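First, the structure itself, so that you have it in front of you.
Every protein chain of the complex appears in place save one, which is left out.
Now for chain A:
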Amino acid sequence: MQAALRSVPLVRRGGVLPGYGLALGFTVLYLGLLVLLPLGALVLKASTLSWEGFVAAVTGPRALAAYRLSFGASLVGAVVNAVFGPVVAWVLARYDFPGKAVLDALVDLPFALPTSVAGIALTAVYSQNGWLGQHLTKWGIQVAFAPAGVAMALTFVGLPFVVRSVQPVLEDLDPRLEEAAAVLGAGRLRTVAWVVLPALFPALLTGFALSFARALGEYGSVVFISGNMPLRTEIVPLLIVTRLEQYDYAGATAIGVVMLGASFMLLLAINALQAWALRGRKR
């Protein structure tokens, strides 16, 4: 009896909830099936091309222009969101006002709305006879069927990512930190720049990365507002679809592989930056 009792370890290593092996095994299998397998197939399909064929497919002028627009407009969208998203998050986290719940729900709309609907709406507003577009046209500014429109659509789809990353951190931010800065002599601007923003920075980076990644893959909202002119307003996802419609499967996957590699490298770099920003801090 005593021997039997003794054979049961009283303290389990790794906390009261066991299952490290099981959980990790499941995670690897799950990610493998859901993410790695299709991506592997993508690379495999692209490898049916010869090296010369691959290079030609991914470095044609049309492809290069599409990369430039996709990465450029996504970057613009993510930067715009990284600047204005925190302002929205600040208002939602810090103030109480009538209609706050409505505003809060509005932020999530780009998540929920089919993005093609957003594309149609944006096009209606900004096209040459749309009610904003007609005025902008007078000033010589073209939004619809121009790169500006693409950036606009990508900003729209990325907004909730920044707001929802930053908002909880702002809500948890100890107001005494701002008071401490004030007593030490810091005015509002300096308190924001030296105390609030550094505290938000890691969350802001996360939001920026998510917004950027979402924009890179966005398709639905852009195809309406961009006009899809090759070399001018054609984004990479659309170029891939075009290639597929021409039964050029290998060419389409080759461009896909380039996007995959570039996105992965960018996200990795942002994660590294975040680890640096969090140095010394408990998480």
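The definition used in the following text is that a contact is a pair of C-beta atoms (placed from the backbone, for glycine too) under 8 Å apart; a residue touches a chain by one contact, two chains touch by 3 or more; residues count from 1.
Basically, contacts and distances are computed from a predicted model.
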From "Spore germination protein KB", "ABC transporter ATP-binding protein", "Electron transfer flavoprotein alpha subunit apoprotein" or "Potassium-transporting ATPase KdpC subunit", the hidden chain's UniProt protein name: "ABC transporter ATP-binding protein"
Residue among A:L103, A:L177 or A:L244 that touches the chain left out of view: A:L177
Options A:P98, A:G140 or A:G185, residue touching the unrepresented chain: A:G185
For chain A, residues in touch with the removed chain: 174, 176-177, 179-187, 190, 194-195, 198-199, 201, 279-282
